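All protein chains but one are shown at their positions in the complex.
Then we have subunit A:
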Amino acid sequence: MVDKVLVEALKKRNSEALKSVYLDYKTAFIGFAKKYPLDEATVIDIYQDAIIALHDNAVNGKLDHLKSELKTYLFSIGKYMIFKRLKQQKSMYSIDEDTTLESLKIDTDYAVDLIEDLSEDQQKLQIAFKSLGEKCKAILTLFYYRGFTIDEITNELNYSNKDVAKSQKSRCIKSLKDLIFKP
């Protein structure tokens, strides 16, 4: 199934797959969003966020057993985000109560909110993380974001064995902590 191949490619952070999903459904999504009082730039912004949420869920393995089509799934995320935006804008468009938003969320069944604000601790951590070397960023991203086990990381990043990967990861955590706690 084509969707399955796309999901697999998204999981591997394949830019071409991302671009292809994005372009494939863009026109349809803009058409779909026409019935809501939003300008096209906003609709595209929302569509991009929906793609990112889709990507997140693919990475988390939540689309491995997707029952609907990828497009249907993407549009239900998009619809949720449209309603949320309209609500934020306190638009004239009438939405019945919060329950609508919640029920839309349940329909999609997965996380549909992007991370917006970081706490103070997280901001410090963000600055430290950004200043890490590429090697550390890669290993930590695989472990924390993509949920790889040490064995999988050893394989993916071609470490000679598990212990090397493990101590590399510990070193990265240590330099991260040093970067944060250094006065």
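Here is the rule we go by: a residue touches a chain if its C-beta (ideal position, glycine included) is under 8 Å from a C-beta of that chain, and two chains touch if they have at least 3 such contacts; residues count from 1.
FYI, contacts and distances are computed from a predicted model.
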item: Per UniProt, the name of the complex member that is left out, chosen from "Inner membrane protein YgaZ", "Glycyl-radical enzyme activating protein", "Methenyltetrahydromethanopterin cyclohydrolase" or "Tetratricopeptide repeat protein"; value: "Tetratricopeptide repeat protein"
item: Subunit A residues that touch the omitted chain in the full complex; value: 15, 18-19, 22-23, 44, 48-49, 51-52, 55-56, 114-115, 118-119, 121-123, 125-133, 140-141, 143-145, 147-150, 171, 175-179, 182-183
